[in-house]
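Missing here: one protein chain of the complex. Every other protein chain is in place.
Naming follows writing order (A, B and C), and every chain is counted from residue 1.
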Amino acid sequence: MPGNSFGQTFRITTAGESHGPANVVIIDGCPAGLALTEDDFLIDMARRRPGQSHIVSQRQEDDRVEVLSGTYQGKTTGTSIALLVRNEDARPKDYAGLQDVYRPGHADATFDAKYRLRDPRGGGRASARETVARVAAGVVAKNMIAHLNHIEIVGCVAQIGNILAALPSPDILRVDDVERLTDGSANIVRCPDHAAAAKMIELIDQVRKDRDSIGGVAHFVARNVPSGLGEPVFDKLKADLAKALFSLPAVMGVEMGSGFASATMRGSEQNDLFVPSASGLHTSTNHHGGTLGGITTGMPLVMRVAVKPTSSIPRVQTTVDSHGDTADLRVTGRHDPCLLPRFVPIGEAMIAIVLADHLLRQRNAKLVDEVR
Amino acid sequence: MPGNSFGQTFRITTAGESHGPANVVIIDGCPAGLALTEDDFLIDMARRRPGQSHIVSQRQEDDRVEVLSGTYQGKTTGTSIALLVRNEDARPKDYAGLQDVYRPGHADATFDAKYRLRDPRGGGRASARETVARVAAGVVAKNMIAHLNHIEIVGCVAQIGNILAALPSPDILRVDDVERLTDGSANIVRCPDHAAAAKMIELIDQVRKDRDSIGGVAHFVARNVPSGLGEPVFDKLKADLAKALFSLPAVMGVEMGSGFASATMRGSEQNDLFVPSASGLHTSTNHHGGTLGGITTGMPLVMRVAVKPTSSIPRVQTTVDSHGDTADLRVTGRHDPCLLPRFVPIGEAMIAIVLADHLLRQRNAKLVDEVR
Amino acid sequence: MPGNSFGQTFRITTAGESHGPANVVIIDGCPAGLALTEDDFLIDMARRRPGQSHIVSQRQEDDRVEVLSGTYQGKTTGTSIALLVRNEDARPKDYAGLQDVYRPGHADATFDAKYRLRDPRGGGRASARETVARVAAGVVAKNMIAHLNHIEIVGCVAQIGNILAALPSPDILRVDDVERLTDGSANIVRCPDHAAAAKMIELIDQVRKDRDSIGGVAHFVARNVPSGLGEPVFDKLKADLAKALFSLPAVMGVEMGSGFASATMRGSEQNDLFVPSASGLHTSTNHHGGTLGGITTGMPLVMRVAVKPTSSIPRVQTTVDSHGDTADLRVTGRHDPCLLPRFVPIGEAMIAIVLADHLLRQRNAKLVDEVR
Partner (left out) sequence: MPGNSFGQTFRITTAGESHGPANVVIIDGCPAGLALTEDDFLIDMARRRPGQSHIVSQRQEDDRVEVLSGTYQGKTTGTSIALLVRNEDARPKDYAGLQDVYRPGHADATFDAKYRLRDPRGGGRASARETVARVAAGVVAKNMIAHLNHIEIVGCVAQIGNILAALPSPDILRVDDVERLTDGSANIVRCPDHAAAAKMIELIDQVRKDRDSIGGVAHFVARNVPSGLGEPVFDKLKADLAKALFSLPAVMGVEMGSGFASATMRGSEQNDLFVPSASGLHTSTNHHGGTLGGITTGMPLVMRVAVKPTSSIPRVQTTVDSHGDTADLRVTGRHDPCLLPRFVPIGEAMIAIVLADHLLRQRNAKLVDEVR
């Protein structure tokens, strides 16, 4: 049973290597009638694109999305949607020496263990290049959930190394503060605490000079999510969100709501009390992070994701080759000294896909649905 | 698309409410030829059972597993295996007043939002009672992965409230230290740091007296896991493990390897260096927690799981009823003041099911498999 | 990837052997709010039951369905529904000599080829006993599609041996004529052409006396099926119906609409012309059998199913044993001389499950659905 599909009702299937001809995604299950054109992809593809600032990988990709099927006259038709993104700035020669040497922290060794052969060019399928297909699919998902429920997903950087940002509450975290500084220029590190953002950029510059990399934490909020989403007992919304986020390269941890802080809490602290509200369920606090019993309450979804430092560092490391012999290695190629800035749109895409899937799945929870 | 199945190739489907007649699991995809009898279930069912010590729920359940199909003369036949566990000490009357009042931290409100009607007896399907079916299925999974690869899964309690245990390394964490104290008596809190264990029990006793509950962290290790397990790009092993654990009641966070600590690490620290080894891949450290690129390296899998304090606390809380009006509520019924001791076998079961599934899936990674 | 589940959104998973303790089905995805009690199962279980007349197997089974989960106060709750049917008149000793000898036309040899071991008692999982779980699930499906769309499924026997029935048109085929003769007594062969029915019974009596068995054709109609059901390009409604019917024991052929007769037709004959109608799509003829492009038109679904003669015949046949050596065999046990009368409710159940699944799937074809 293969692993290149995600979602049940809004279902994506991806293919593509880092230095092959193209990346592709087929979206199956998008309902008919959704407005969708190739221009819709521009913003998120640009947010994910390498080369967008001096603190990310300098690979230059246009990442234009071609819609091959599933739309007619600017609307989805209900048939499967194929999206194609060509690889343009591939430099497979950068990886010439890596066929037989296992880069530390990389999947070279495990792909060999799994498949016995692999495409060594830029990590092949194990490269974060594959996330281009996820972000493309995420645009369709975002369009759909915005259209149906005005759902808004906002991601940002909460921590890089030891620099912690002070974040606004989930109700008021604004995309503008994540994408732009107060002077209107690009917030290249995507941290809404602009003072912390400056320090983060400094730190990233420093680790790059040190031929090193640095980890961090991303923070995600989803607002206007209706109550009732999530399918017990295995496809709880928190479970599918955790899978979606852990399926991304470099993710080492995921928290919902109060997360690991719950370990030190008493029930009388942790329990969010329900309070009367004109607009459905409402709790006075949001330690639960938006789901109870794995089903959404209608309160904002709040997630935190730990991202490890980039494994590719341009310094000599000791490792083994495919014969098990010791080898020294200096990784070449173009890499991000810190993954967090580009992780933001990628994480958002996966959250959008999960919500799109569960919005559709929820249509079948009741025999007759007066709300539709 | 419903949510009561988990796994692709080794696939479980469960049904059952807290105070209905029974819980059932059908395991589909267990290969023919595995030794399996009803006695195999005794140990893990006893480890999960309420009433096993004074620090857990006092509901008394025998939890005998009846094998309804799929075995012949003590071996699996390859056909689907149905396991039945009757509910015996159900006391639906304990929940008489809860039909219309939403317990804080519980799924009453979200089930109503989702389905418009629900079984209020003990939380119905949202009760942790459903994990009895997971543990039963986990026994079959554990048998299979032990038989095929000598895989060993050991869970324990790492933290309760502010009490942190000093844990042995993943290579030497022993089931005996988790289940028994040095005097041979039961380690009722399942923490291998026996000094910390004593303090944890004290804390749990205290919160119970306070009519409150307390959270904690569970720690899991899987050893002898062969390299190569995990299906990029969505069904990475870490992704399926995270989903499995997040699908459990009360889970708020999951970490693999260095987890959230990765945020402050540099690549030169985080990268585990490969070293020559007679037995396949080996790294000098294990920050990666057993997977790279979502595929197992062969190093021990290491996971940590944050579990929130029990939502049911026997004190008056303010909440709303199903009409949205304010109501005061004192939850009755029999509940655990701390979920962690019984969480250990439940988490192990889910990890075992994921590994059973991926061991079988890995059989199809290569065209010809000389290793089988 | 195991094979004991069917359906995507309304999904059933079954388990159970012919002479094991019980058969079980878990239905996942039945929406909340459907009226369902244990009495609902009585009629179809009686129609499927062995021992119902002198022309079927004389095994005596009460086939009472126990609802283990998924309902509360007589309504489905949206959680998974487990149904249990105990085996009561199992006589495993009847099969004592069959462990090592392969019955002609049976799955003994292929189960051994597949799994290397098998439960020989009454064919184990390969026995038609497993259809008891399908019929139980079919009752829930029938209830749901009747409630939502007044869909009515009527099956009957169209042919046994060379005796062909004259069937009423799909619009007017009545359950009463299938289940009752004009004098009110049971129509034990389920053929609505009562003159043909008498001859069929005679033929079945004859083949039983001859220690032989006989094949036939079943005919199925589904009315009030809304237009729009079916999911191109692989899960066309005709494709899922064909799979559902071919998954049943002894089925050798399936036709939709004009079926094999289409081979000799010209397009100008085969094409059903659309005609104006007050109630949606309507065609002047129904060669298409209810679907175009794999999607329902709203015209009645019409299917024919070829069922082979029972493989178990109480006469000596030459075969081989599990070592490949020649052996003579006389099959014992209790068997139907003709499968058709009991096939009718079984085929109806599978059709109902397909329609229940596709009715729910269709809810997600459009972004906004004004019709619900």
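Please note the rule applied: a contact is a pair of C-beta atoms (placed from the backbone, for glycine too) under 8 Å apart; a residue touches a chain by one contact, two chains touch by 3 or more.
Small disclaimer: the values here were computed from a predicted structure and weren't measured.
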Message: Among A:Pro50, A:Pro104 or A:Gly124, exactly one should touch the missing chain; which is it?
response: A:Gly124
Message: In the complete complex, the non-displayed chain touches which residues of chain B?
response: 1, 9, 29, 31-34, 76, 78-79, 144, 147-148, 232, 360, 363-369, 372
Message: Residue by residue, what part of chain C touches the chain that was omitted?
response: 1-6, 8-9, 14, 102, 104-107, 109-111, 113-116, 125-126, 130, 159-162, 207, 210, 212-217, 227-236, 238-247, 249, 251-277, 280-281, 283, 287-289, 291-298, 306-313, 315, 317-320, 324-326, 361-362, 364-366
Message: Take the complete complex as the reference. Which residues in chain A touch the chain that isn't displayed?
response: 1-5, 8-9, 11, 13-17, 20-24, 26, 28-29, 32-33, 66-70, 72, 75, 77-82, 84, 114-119, 121, 124-125
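In this text, only the chains that are shown with their structure count from here on.
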Task: Would you kindly state whether over half or under half of the residue numbers at the chain A/chain B interface are used by both copies, giving same or different?
output: same
Field: Chain centre separation (chain B, chain C; CA means) in Å
entry: 39
- line: Cα centre of chain A to Cα centre of chain C, whole Å, reads 46
- line: Note: chain B residues in touch with at least two other chains are 1-5, 8-9, 14, 114-116, 125
